[in-house]
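One structure, as structure tokens, below. Some questions next.
Excluded from the complex is one protein chain; the other protein chains are retained at their positions.
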Amino acid sequence: MSAITNVARASLSKDLRLEWRSKDAINSMLFFALLVVIFSFSFDPTAEESRRIAGGLVWVAFLFAAVVALNQTWARELRNQVLDAYRVSPAPANALFLAKAFGNFIFVIVLETFMTPLFIVFYNLRALGPAYQLLIVSALGTWALVVNGTFFAAMSLRTRSREIMLPLLLFPISIPALLATVEATTAILTGDFSAKFWIVLLAAYNVVFTTACLLLFDTVLNAE
Amino acid sequence: MIRRTFPILGVLTAVLLSYGLYEALIGAPTEQSMGDVQRIFYYHAPSAWTAFLLFGINFVASVVYLIQRSIKADIIALVTAEVGVVFCTVVLVTGPIWARPVWGIWWTWDIRLTSTLVLWLIYVSYLILRRFSSSGQTPLMAAVLAIFGALDVPLVYFSIRFFRTQHPQPVIGGEGSIDPKMLQVALINWAGFLCFACLVCWSRYRLELLQREVEETEALEALLDSRKAQ
Partner (left out) sequence: MKFLYAAYAATWIIHISYLALLLRRYIRLRNEIQELNQR
């Protein structure tokens, strides 16, 4: 167990350091700020309406952010043949997966934290329900996307049109998670109904698929 | 024995489907509220049941492949996924055709129709993965995806069901008990479609075997040609 955490931590800190040094992330952030602005031009809702639709809009934007992060998950490894080295090493495959997944998670959360104030300003958002629940929802929702996304990114490595294959595989499977996330967000913003069921569903989704990814990643890694 | 089973199955299919069609259009009683349009049910529901059955078989075959790496399991997975998608498409096309005259709308986030749509999306993505994956590990990747899809199914069902209790929608296919005669007609058609599905799957299986043989032979030929050139 400690081997997994050690390897994962080492891999994660390496990734974070590389990201920080390359400053690629800043381009993504500018792009997503632009995305928020464009969305705001398309819709000019009243405060009442915006609370009802903002949930969906916000999460579509976050979904874009997640896909951008996910697409380049394994790019560095592929370029430098790191995966082969990893396969021969005694390090457990799960550690690599967890590191990648956490790295993506952190990246997407940072993007979300950056985009949220922009959305609040442009849509005059104010949560009528319990606002703290939004943190839970975004954490669970982001993890749901990222865990499957990192896994499918590994699966799409040897396919043609890799960048399209990832969202193509990810979105149908993620529909329950996306539905739950959007509904929970809408519930919290409008205060019309309780987000509890959706949060529980998200938690269940995360448990099921995190387990599945951990169990099957070894198979996928060795197959490439 | 195998040579003869195919035509026998073919005749059985034709008989069941013809009888089923007659019963569906004429023999079955007319429904009270919806009228004759309700008869779409006799094609819509059995297609759905067949599709789900096929996807279930795909799941089992994928698990078997993951454990045993048997080629037969992989081909069965591929075949049932393809034919399942065909039947699923039928469900998704007949559903809106049924909904339109009854409620005036083409689509509703009805639990069954929506779940079927998600299932269709998952399996179409499965088929696309199989087509676009260029490594020799396609069967393995596909099997993993099939398992993810299967894990997703209950989550899809519950999420949409709760979504519907919060945003009530019209239900395609009606709820509550069904008239025994109607059930009988539906079952006859289901039997017919099951036999039909067997025939199609069998043919697709043979076709796939043939294709793989040809590909292997061509690969071998290319190898020998290159050796000769040296």
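All chains are identified by letter, namely A and B, in their written order; residue positions are counted from 1 within each chain.
Here is the rule we use: a residue touches a chain if its C-beta (ideal position, glycine included) is under 8 Å from a C-beta of that chain, and two chains touch if they have at least 3 such contacts.
On a predicted model such as this, the values are computed, not experimentally measured, just so you know.
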item: Interface partners of the hidden chain - shown chains only, full complex considered; value: B
item: Candidates B:98, B:123 or B:148 - the one touching the absent chain; value: B:98
item: Candidate in contact with the missing chain, chosen from B:14, B:183, B:207 or B:223; value: B:207
item: Option touching the unshown chain, where B:28, B:90 or B:117 are the choices; value: B:90
item: Which of B:40, B:57 or B:144 contacts the chain that the document leaves out; value: B:40
item: Contact set of subunit B toward the excluded chain (per top definition); value: 21, 35-37, 39-40, 43-44, 47, 83, 86, 89-90, 93-94, 97-98, 100-101, 196, 200, 203-204, 207, 210-211, 214, 217-218, 221
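Assume only the chains that are shown with their structure count from here on.
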item: Euclidean distance of C-alpha centroids - subunit A vs subunit B, Å; value: 31
item: Of all residues in subunit B, those that touch subunit A in their complex; value: 66, 118, 121-122, 124-125, 128-129, 132-135, 137, 140-141, 144-145, 147-149, 151-152, 155-156, 158-160, 162-163, 166
item: Subunit A to subunit B touching residues, read off their complex; value: 148, 155-156, 158-161, 165, 168-169, 171-173, 175-177, 179-180, 183, 193, 197-198, 201, 204-205, 208-209, 212, 216, 219-220, 223-224
